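Presenting subunit A:
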Amino acid sequence: MFSFSRLRSKRDGQTDPKGTISTSESENDILIEDLNIYYSGKKAVDDVSMRIKEKSVTAFIGPSGCGKSTLLRNINRMNEEIVGCTFDGRILWMGQNILDRKVDPVSLRRRIGMVFQKPNPFPKSIFDNIAYGPKLLGIRNKKELAGIVERILKDAALWEEVKDRLKDPAMGLSGGQQQRLCIARALAVEPDVILMDEPCSALDPIATAKIEDLINELKKEYTVVIVTHNMQQAARISDNTGFMYLGKMIEFGRTQQIFERPKEELTEKYIRGRFG
Partner candidate 1 sequence: MNTGGYLRGRRSPLTKRVSGLSERAVITFLFLASSAAVFITIAIIYTLVEGTFNFFSFEEVKLFNFLFGTGWVPSGRDPEFGMLPLISGTLMVAGGTIVIAGPIGIGAALFLSEYAPFKLRTFLKPVVELLAGIPSIVYGFFALFTIGPLIRDIFPEATYFNVLQGVIVMSFMVLPIIVSISDDAMKAVPRYLREASLALGATKWETSFKVVIPAASSGIAASILLGIARAIGETMVVTLAVGSVAGFHFNFLKEAQPMTSYIAQTATGDIPPGTPAAEAAFAVALVLFLLTFLINRIAGRIVFRIKKGSMAKREPSFLKKKALEIKDSILKKDTMIEEETVSRVIRIDRSKRSIPEKGQDRRLRIRHIKGTLGASLSALCLVIAVIFLIYLLYDVFKGGYGVISWDFLTGEPGWRVSELSIMPAIMGSIYLMLLTLVFAVPVSVATAIYFNEIARDTFYTRFIKRMIQNLAGVPSIVIGLVGLTIFVRLFDLGTSLLAGSLTLALMMMPIIVVSSEEALKAVPQSFREAARGMGATRWQTVKDHVLPNAVPGMITGTILALSRAIGETAPILFIGAIFAKTAPNGVMDSFVALPLTIFYWSRQVEEYKPFAEGTILVLLAILLTMNAFAIIIRYRSQKRRDW
Partner candidate 2 sequence: MPPVIALKPNRNWLIAGSGVLVIAMVVAAGCIGGDDGDTPKLVQTGSSTVLPLAIAWAAEYDDAEITVSGGGSSHGINALLNKETDLGDASRLMKGSDYEKVGGDTGLVTSDGQATGPAPTGVTPYKWVVAYDVLATIVNKDNDWAEKLNYTQLYKIFTDDDPAKYWDEVPGLGSTAPHEKIEIYAPDEASGTYDYFFEEIIPKWGKDDMHADTRLNSGDGVYHPSADDNVILNAIRDNKYAIGYFGFAYYKDNTDKVQAVKIADEDDNYEEPSLSNVKNYPMARPLYIYTDGIPEEGDARNEYLRYVLGPEGQALVPEVGYVDLDLVDPTLASGQLSKLGA
């Protein structure tokens, strides 16, 4: 049990003085329609429809195994990489159904980046981790790459910590630094959307706070979708929250509303921590 308004006001006071969330509909919103996802024929996500607003933070919460990650991974079609995973329905974005087979997942993923639960830097240097994406996109010039790496690391508030050891292995960083590096790596291909699957679950509170700060900053320019088990975190950083249960999107709405006046009994139970 915790007080939503107290958390919220603290956060708002710090970073988002306006505290306003755009309500107008835009082509850049991600519109999920009648989405079903199956693992070897078994339904894991059941008929989900929702609108993820651009340049905002949307959080998915729900008990373990309810399908949060599965839903998230479908937004950049990472589920295609899992043998036996199939889906139907539509996800409309930038005027296209991105689940259409004609849409190239390679170019889609460049637009919709992803950060994973466990920090997963490549076993390469810090520099090469960031430069990996830009190199794929054809940037070969050393100076140009160095410029990108510096800018991106500054964006991810990591520059001061690593500027002297860009050539060192990324594995030598602390867990929190690694995760920020992974976020930076995702930013380096200049996506529009960033999906995060429990990005802080492996980190300590200080590292978590840094990442939350970063997310707060990111949402000014990016659409952020985050899965979290930490309800305080969802309350602190998200503008909209979806509660999932057994593959269904039980309730989706403004975060404040979900936490203060949930419409559904299940949501209420979960939020109050009165769940099996």
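The set was built so that all candidates are chains of the complex that A comes from, given by their letters.
To be clear about the criterion, a residue touches a chain if its C-beta (ideal position, glycine included) is under 8 Å from a C-beta of that chain, and two chains touch if they have at least 3 such contacts; residues count from 1.
Please read all numbers here as calculations on a predicted model, not as lab measurements.
**Student:** Considering only this complex, which of 1 or 2 touches subunit A?
**Tutor:** Candidate touching the shown chain: 1.
**Student:** In their complex, what parts of subunit A are in touch with candidate 1?
**Tutor:** Residues 14-15, 76, 78, 81, 83, 104, 106-111, 113-114, 116, 118, 120-124, 132-134, 136-139, 144, 147-148, 151, 154-155, 157, 160-161, 164-165, 168-169, 171-172, 182, 185-186, 189-190, 206, 210, 213-214, 216-218, 220-222 of subunit A touch candidate 1 in their complex.
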